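Here the complex is missing one protein chain, while the rest keep their positions.
What follows is chain A.
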Amino acid sequence: MAQTNSVGQGSNGVADESPNMIVYRKMEDVIARMQDEKNGIPIRTVKSFLSKIPSVFSGSDIVQWMIKNLNIEDQVEALHLGTLMAAHGYFFPISDHVLTLKDDGTFYRFQTPYFWPSNCWEPENTDYAVYLCKRTMQNKARLELADYEAESLARLQRAFARKWEFIFMQAEAQAKVDKKRDKIERKILDSQERAFWDVHRPVPGCVNTTEVDIKKSSRMKNPQKTRKSVYGPQNDVRTHSPTHTPAQEAKPATEEQLQDQINYWGGQLDRHRLKMSKVAESLLAYTEQYVEYDPFITPTDPSNPWISDDTAVWELEASKEPGQQRVKRWAFGINEVLKDQVGREQFLKFLESEFSSENLRFWLAVQEVKKRPIREVPTRVQEIWQEFLASGAPSAINVDSKSYDKTTQNVKDPGRYAFEDAQDHIFKLMKSDSYSRFIRSSAYQELLQAKKKKSKNLF
């Protein structure tokens, strides 16, 4: 199994900037293993009708090798991974522009490292024009342009009408050099060059793996980014897309920044950290408590509308009749009651029956005012003050003196968070007092039993 070093280092020692580098290095590790002389994929030259097909291996060879050497269990996964590697251009089918992996006798060849995506090529259209032009100069059937290539060539001829002579000359020069090469070598190089363009100018309908997320491309300051032309001297054509904004240089930390860091980490040093065992237990306990409320693990009752096309479960949720499962959840913690509209209503009803609802009513009123438009806030704040906190208030709540003083100040210049301290205090009170009484109350127990009773009556 490939053990990859996740902090990639470029060949010149500079840390990889491009977010894709980690992925490229991982793929290249696999390719290196595939090319290993002893344990890699057997590469051979195949004799065909009149000539030889050099340096190839079949799709099935690749799939078999993957299943044997990587942690892959089935053909489907091997094909998926292989297709992705082909789509990035690390190996390619020699007779097809479309870069996928097939588990059959189709012949594949490895791409030369010069053309690997980790070199961060961003080939310009002028290079593509030179390439297509050169292809038309070579009169071999296998090098005929595909329809989409012919269309691209026509478009490029129109776009570069003024500099076409220059492009033509470059193509001619390259064709001349190519002719002098050894025939077998030419076959291999031609196919690799074609595969390179299949990655950067894919067949319409194919995924373009060189497409970068716009969030990443607008900040790429990769020092390895190859700005030079694939073939020759600088071709000065800048693409006009918002993704080519000049990247900012990374500045070394200033004195001020370092001081900020020191202050921050100094403050963090003495924070209380809970033991891993406690934390792990608590996360475990949470998932166990809520597993019956997780539709992906426990099938819902009534059925999941996405599966059964029956919206009963949504209708039930919207109705005022809380099912037993829903009521049970309120006992998990005060937040569960406050989250659920029906829970809030039942909680309030219970407290009113005990003539102790002022805390909850205050808490609800403060929550509500936080969402009001700002022009209504001062009036509401005054109303809440009069109702709950002013001397002689009809629904007086009990707040500690510190919060009371702070709130008195806040109310003079009322904002949405005027009652923040008081609300915190009341929440703690509710949690330990009102809420626990509610859960132990007969009213709550009845709701919990209600569903059971109903179903009993059915029989």
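The criterion applied here is as follows: a residue touches a chain if its C-beta (ideal position, glycine included) is under 8 Å from a C-beta of that chain, and two chains touch if they have at least 3 such contacts; residues count from 1.
One rule holds in what follows: contacts and distances are computed from a predicted model.
Missing chain, UniProt name from the options "Response regulatory domain-containing protein", "Guanine nucleotide-binding protein G(I)/G(S)/G(T) subunit beta-3-like", "Cullin family profile domain-containing protein" or "DNA topoisomerase 6 subunit A": "Guanine nucleotide-binding protein G(I)/G(S)/G(T) subunit beta-3-like". Residue A:K371 is the one among A:K68, A:K320 or A:K371 that touches the chain missing from this view.
Only one residue from A:Q35, A:N119, A:T311 or A:S356 touches the chain missing from this view: A:T311. The missing chain, though absent from the display, is touched by one residue of A:S277, A:S391 or A:Q409; that residue is A:S277. Touching the omitted chain from chain A are residues 1-4, 6-7, 19-20, 22-23, 26-27, 30, 70-72, 77, 80-81, 84, 207, 211, 213-216, 218-219, 242, 253, 255, 258-259, 261-262, 264-266, 268-269, 271, 273-284, 286-291, 293-297, 300, 304-307, 311, 313-314, 317, 335, 370-374, 417, 420.
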